[in-house]
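Shown next, in structure tokens, is the structure this report addresses.
Shown here: the complex without one of its protein chains, the others still in place.
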Amino acid sequence: MHRFLRLSVLLMGLFAAMSGYAVDAAQSASIVWGETTMPPVTADGQGPAIEQPIEFPHFRHAGDANKDHPEKGGMEINCMYCHTYARRSAVAGIPPLQKCIGCHQSIESVRESPRIKKLFEYWDAKKAIPWKKVHDVPDYVRFNHERHIKRFIFQQNRPFQEACGYCHGNVKELTVGRRLKAISMGWCVDCHKKDHPVTAEGGTSADGQAYWYAYKKPTVSASGVVTANGPNDCWMCHK
Amino acid sequence: MMDSGFDRRDFLKVLGWGGTTAALGGCGFTSMEDGKETVVSYVEAKDYMIPSISVYYNSTCTQCDMGCSISGRVREGRVLKLEGNPESAINRGKLCGLGQAGVQHHYNPDRVREPLLRTGSKSGETITWEKAYGLIAEKLNGVSGEEIAFLTGGMSGHLKVLMGNYLDSFGCKNHFVYEAIAPAVVRAANKKSYGVEMPRISINKAKVVLSFGADFLGSWVSPVHFSQQYAQFRKGVNGQRGVLIQVESKMTLTGANADRWLAVRPGTEGILALGIINALGTATGDVAAAVKGYDKVRVSKDTGVSAEQIDKIAALLKARTPSLVLVGSAAEGYAHGSQNAAAINLLNQVLGNVGKTVEAAASVPFPQMAPALGNTAALQGLNKGLAEGKFKVLFNYAANPVFTAPAAMKFKDNMAKAGFKVVFAHYLDETALQADLVLPLDSGLEDWGSHVPEYMAEGAQINIQQPLMEKIHANTRGMGDILLSLVKQRRSEDYKKYADYYAYLRDALLKNKDAFGGKGIDDDVFWDDTLSKGIVKLAGSTGALSAKASAAGLTLPAPAAIDAQFPLQLIPSVNHSLRDGRNTNQPWLQESPDPLTTIVWDSWVEIHPKKAAELGIAEGDIVEITSKNGSIKVQAYLFPGIHPDVISVPLGRGHEAMGRYAKDYGVNPFLILDAIFDKETGELAMHETRVKVSKTGQKVIVVKDEGPAGGRQMGKKIAPRLPTDKVDFSKEV
Amino acid sequence: MKDIREDIAWAKINKDVLHSLENPRKMFWVMLVVAIAMVGVGVGCEAYQYITGMGVANMDNPHVWGLYIASFIFWIGMSHSGTLLSAILHLMHADWRKPIYRFAEAMTTFSLMTAGLFVFVHLGRAWQVYYAIPYPNERGIWPNFQSPLLWDAMAIFTYLSSSILFLYVGMIPDLAICRDNMNPGWRKKLYTALALGWEGTDRQWRNFRVTYLTIACFLIPLAVSVHSIVASDFAMSQQPGWHITSFPPYFVAGALYSGCAAIITLFIILRYVFRFEEYMTLPILKKIVRLTFAISMVWTYLNMIEMASVWYGHDPVAKDTLLERMYGPYAPFWWSMIFCGSIVPLIMAFKRFQTNIPVMFVVSLLLNLGMWLERWMIVSPTFAHGYYPWTWDHDQWPSFVQWGIVFGSFGWFTLLFMGFCKLFPSVSMYEVKEMVYHRSLATKAAAGKLEAAGKGAH
Partner (left out) sequence: MSVTTLLEGWSDWRHEHPINDQPHNPYKWAMSIDLDACTGCNACSVACYAENNLPVVGKEKYAHGQVMHWLRIERYWDEDGREFPDQGARFLPMMCQQCEAAPCETVCPVGATNHTPDGLNSQIYNRCIGSRYCSANCPFKVRYFNWYDYPTTDNVWPAEMNQQLNPDVTVRGKGVMEKCTFCVQRLREAESNAKSQGRVVRDGEVQTACQQVCLPGAITFGNLVDPESKVHKKWQAQQVELAKDVQAKDKEEGGSKLRGYRILEELRPYPSVMYLERVRDSAI
């Protein structure tokens, strides 16, 4: 009988611990639940390192300038200068080869470096570079770059590195791009559950009616600033 | 799932952007594949090329000859969907199901991909185009113009011009333009009564439309255009809703939408028309004389339409003007078809509709580009020639006579008599299988072209056809390019300046820039503008119609007596999307139910329940339909909308070739048609075939959308209906 | 017709029951082999369906539920009588239940497990079933708590776990007996582990009784609620023939009915296979039969109520559906359901047959058939004849896959059940001992009174 009681107590304890763990886990969605739709996550909680046809140095282009060693530092180019589609379309796409050449044909200094050589080989052959896809979500998930950029960069004037970096991580320190955040549903939802100040523009009536389907009712502060959550309407991302 | 056959990688090569793949969602096994997928980006991108944003290109639909202008949705280099082009007066931004399925003609897996030489092995040996052209040149060597025959479907525009030039280069006159189900008799009759073959009709202006078997909502002339007129006609002018009366022995889609559908005894449509003229009593002169004998008692006896019904119609036609009388396939398909049509047109004239709802259509001021209209008499001529062995070389384009010619004509055997048979084909259809040389064509969405529609809606227009995407198969060619190469064999001097058909087309259009309203505009600008519009509108010339009613030479035979041996009349009905069977291999059309029977993927014979009871036939019985020229076995469907002495089998199915989606589905009623021809025009009288029906004892479950409740609503208010006096249209918006 | 002997030695009880664990009649092995074969068929069909898609079961678009749901309800229903016998009768101190409640409980557990299988079989994407479980997950969304199907899942899980607990707790003293009487081997180890060191001290007995009673009390409302919830899958929908308030009691009655019928069947089988003639005696059979008869009449009544409520409901569609069942394509099954469910049980009213084993065996099987048909007649006709005439169903006949899996489920149940009876004492030894002890006391007392009376005469 004692053993029986002890056993049951033990079991209950286990369950409690598990669900507690699950809750934390969900909050910082960094662990895999063994579900087929979850990204494969390497030990450091990042995506796998990926070999690209050309080892594109993000840090050189987007990285911060380095006062004393300019050659080591970056050029602080805006993400959207190359990834120009991101603000105009749901998918960011890959810059056309033309874009790279546009600058590099006039940059003699690095012309002979192996990477640029390769670049020009592709260009002369008019062949598309077979880039490998870095951020892949399941095919029934439709993330809309345009919407997020419109809201966070053009409406709320946040620095592009913060806005882009929120999902893509600190790419400006990388060479070849790599997935730095667990881009999983729970992770997206976490952000959609956060309070965001929203503006009355963009077809959003000021009483926040358009947000009645968000995780929480919008709140309107005394100064008339509407705070609301992102949508939790499934059809926003799954169509 | 990704690894199970449906290869995502291939998909992406075309698709370009992994993020926008049409995904196999819900399968539970789609995994995230960081760094697995290749994202093919553009090398150089025009600024309007944005991933996941579609671009629309205007072109022309080639699914049938009516020349609707389409606007194709193209994304990441693939055409995804076809919409109507609002610029066109013919389809005004709409497109029928048949047109929608154009993409399935384009992407069809059964297209011919390489030139095939079939002389040796029947399976065909793949050869190069050079070899193919060489072969043709060789075969044509020393062959006189009279020994060459060119069989095509309806053609127009510059392709027709080029074709003409090619034939002239041999001094060849044998261009046979063949359409299996064209309104050829009506054209002839119109020519007689109005002076034009295809007048412009305005259903929307009419208060009453009396249609003798003209299925203008389904398959007659330009359903896309007429359906829109019909909508306005129903809305009515100032609340006066239009009334549609349909006279035919087998209910068509139009009949199903009529306020009054009259099951007339087959072949007596003309008599009814005269009877109505008689009942109107407004006719004068020779017309009055001609209709004198047709009092309603006799007419009602002959036609099976009750006398009071005739009076009602006459009264309505008197009361509500203008009206419109249409003559369609049901009236023309007899040995006395021309007479039927003439009588019906006469009614139109007596009612004074000419000039009101029947007007002269604009025509393109370039006769050489005007459409060469197909008919069945042409096939007659060709067949005769072939039988006599007159033709050494036979070219075939956009026609499938082996499938559509009645077996009685023995076309297949006669075709074999031709020495060398070249078929320009999209698919290995029945005719292509008889060819010595099969040359693969570009799809309608890969090819250049210009079309002049037979039916001109408002002003005259020329429709431009341009490729919507890269060729799918490297080794297919456009018909224009092929003809050009062939012409070059003959007259290299005149044509060597044209690299390809595109160059020819561009040059030809720009030559007449001024006529096309491009006066003083830079060539490139005008050309790009034309392409982006997809249409060239021009001031067409319009003649006047002769409104004078004349019954000269109008003699209608008495209704034929029932043949004891073949008591029933076979009406091969025209399905609104399968038509003569050239589109049967497009799965969307196979699976979209026939509107009236809701049957899919198969043929059927429509029998009136009363008749079926007499013959002891139930739905799903496999019955054998026997005519003088053979028999077909097909499932029975009890259909109320048909004259009891008539049975009807839809055309278009029953292919023995043409790929996985068409082969071995249904039966082909063309085969058992009697070779009876219209006395005046020599057109095949499609409705004259007499048959008998016998049960085979087999039974199947009819594959249809309709459930066991059939067309009943079981007392529920699902599709209710109101009489006009219970509706106030003026309230509506 | 003799009942359990009151002077039967306790040692003999142990011996007989333990004997059943050692060597049953040949029939046992025959049944085992047959059962395994049946399971094989079922597994084969399921594998085929899982790989190819639900389509092979030949359901179609209006008609999306088939035999799976019907059988699911059937098995859930069957589970109820176990609870009835062990829990309700336990509280009522009906001592005749004692020799048979053990296998009744086992039946409960295993039929629930079988029912659970059908959930997976029925789902289009069984591999995603965890979406329906309300656990804190990474996706940050819950299942839909409004859906009766979800209540179902929860109720069944609760019922299953608690009935397993009930079965197990009730077995502890017997397991101890097994432990003490087994010669060393894996079985002894097993019993030792499961007996949880039972020594039969007063304290243990006291705790044991309390625990057992508590679970019993907890189980009864649960059992009722479970089948009410299953009923609400239908009653809470909007469909004609389903949207009926009397469904929950109707389902519960049906459940008890099929359960009791099943108990009769198994009673007869066990009695023979494990040589329990001395314990599972005819008087006990008689009592179950009478109980079953009573319930069958209740069911018949509720069945009529259903029709009546539809009739007074003034919903023409619901009426149509009802009539469709009686006269439509499903008529033969509906009428045989009425026959098996309401006519056949009348046989049980006759004393002559109540203890006639062959007759009762056949009758009980017929009753179960009737109950299975009832479930099918609840599910299918509504699909075939719903609100929307256009989609009324033409030929919706379950394919061999559906039949195969249903067939297999019976094998699966038999396999589990017979396996259990071979592994654990299917007659509760300690309770039988109690029973005979109490009875002997009673008779002794009676005899005593008699003697006293005799003396007084003088």
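The chains carry the letters A, B and C, assigned in the order they are written, with residues numbered from 1 in each.
Basically, a residue touches a chain if its C-beta (ideal position, glycine included) is under 8 Å from a C-beta of that chain, and two chains touch if they have at least 3 such contacts.
None of these values were measured; they are calculated from a predicted model.
Undergrad: Let's see if you follow the contact definition: name the visible chains touching the chain that is missing.
TA: Across all of the complex, the chain we cannot see touches A, B, C.
Undergrad: Out of C:Ser225, C:Ser336, C:Thr355 or C:Gln396, which residue would touch the omitted chain in the full complex?
TA: C:Gln396
Undergrad: Check each of B:Ile50, B:Met66 or B:Cys96 against the chain that is not shown and name the one that touches it.
TA: Of the candidates B:Ile50, B:Met66 or B:Cys96, B:Cys96 is in touch with the missing chain.
Undergrad: Which candidate, C:Gly44, C:Gly116 or C:Pro143, sits in contact with the chain we can't see?
TA: Checking the options C:Gly44, C:Gly116 or C:Pro143, the one contacting the hidden chain is C:Pro143.
Undergrad: Of the residues listed, B:Leu117, B:Leu140 or B:Val243, which one is in contact with the missing chain?
TA: B:Val243
Undergrad: In the complete complex, the non-displayed chain touches which residues of chain A?
TA: Contact residues on chain A toward the absent chain are 22-23, 26, 37, 138-142, 144, 146-147, 150, 186, 193, 201-205, 209-210, 212-217, 231-236, 238-239.
Undergrad: Write the list of chain B residues that the hidden chain touches.
TA: 1, 4-6, 10-11, 14-15, 17, 20-28, 52, 75-76, 78-84, 93-97, 100-101, 103-104, 107-109, 217-218, 223-224, 227-228, 230-231, 234-235, 241, 243, 245-246, 251, 253-263, 312-313, 316, 472, 576-577, 587-593, 595-596, 598, 600-602, 610, 640-641, 660-661, 665, 701, 703, 705-706, 710-713, 716-728, 731-733
Undergrad: On chain C, where is the contact patch with the chain that was removed from view?
TA: Spelled out for chain C, the touching residues are 52-55, 58-65, 122-126, 128-129, 131-132, 136-144, 146-150, 153, 233, 236-239, 383, 386-388, 390-391, 393-394, 396.
Here, only the chains that are shown with their structure count from here on.
Undergrad: Looking at mean CA positions, which chain is nearest the middle of everything shown?
TA: Ranked by how close its C-alpha centre lies to the overall one, first comes B.
Undergrad: Out of every possible chain pairing, name the one holding the most C-beta contact pairs.
TA: A-B
Undergrad: If you average the CA atoms of chain A and of chain B, how many Å lie between those two points?
TA: Chain A and chain B have C-alpha centres separated by 53 Å.
Undergrad: How many angstrom lie between the centres of chain B and chain C, each centre taken as the mean Cα position?
TA: 66
Undergrad: Which residues does chain A have that touch at least 2 chains other than itself?
TA: In chain A, residues 38 touch at least two other chains, as defined above.
Undergrad: In chain B, what residues contact two or more other chains?
TA: Where chain B meets two or more other chains at a single residue, that happens at 26, 28.
Undergrad: Which residues, counting only chain B, touch chain A once they are in their complex?
TA: 17-26, 28-45, 50-53
Undergrad: Show me the residue ranges of chain C that touch chain A in the complex, using the header's touch definition.
TA: Residues 135-141, 196-197, 203-204, 207-208.
Undergrad: Under the definition above, what is the set of chain A residues touching chain B in their complex?
TA: Touch list, chain A to chain B: 36-40, 47-48, 50-51, 85, 88-98, 122-123, 126-140, 143, 179, 238.
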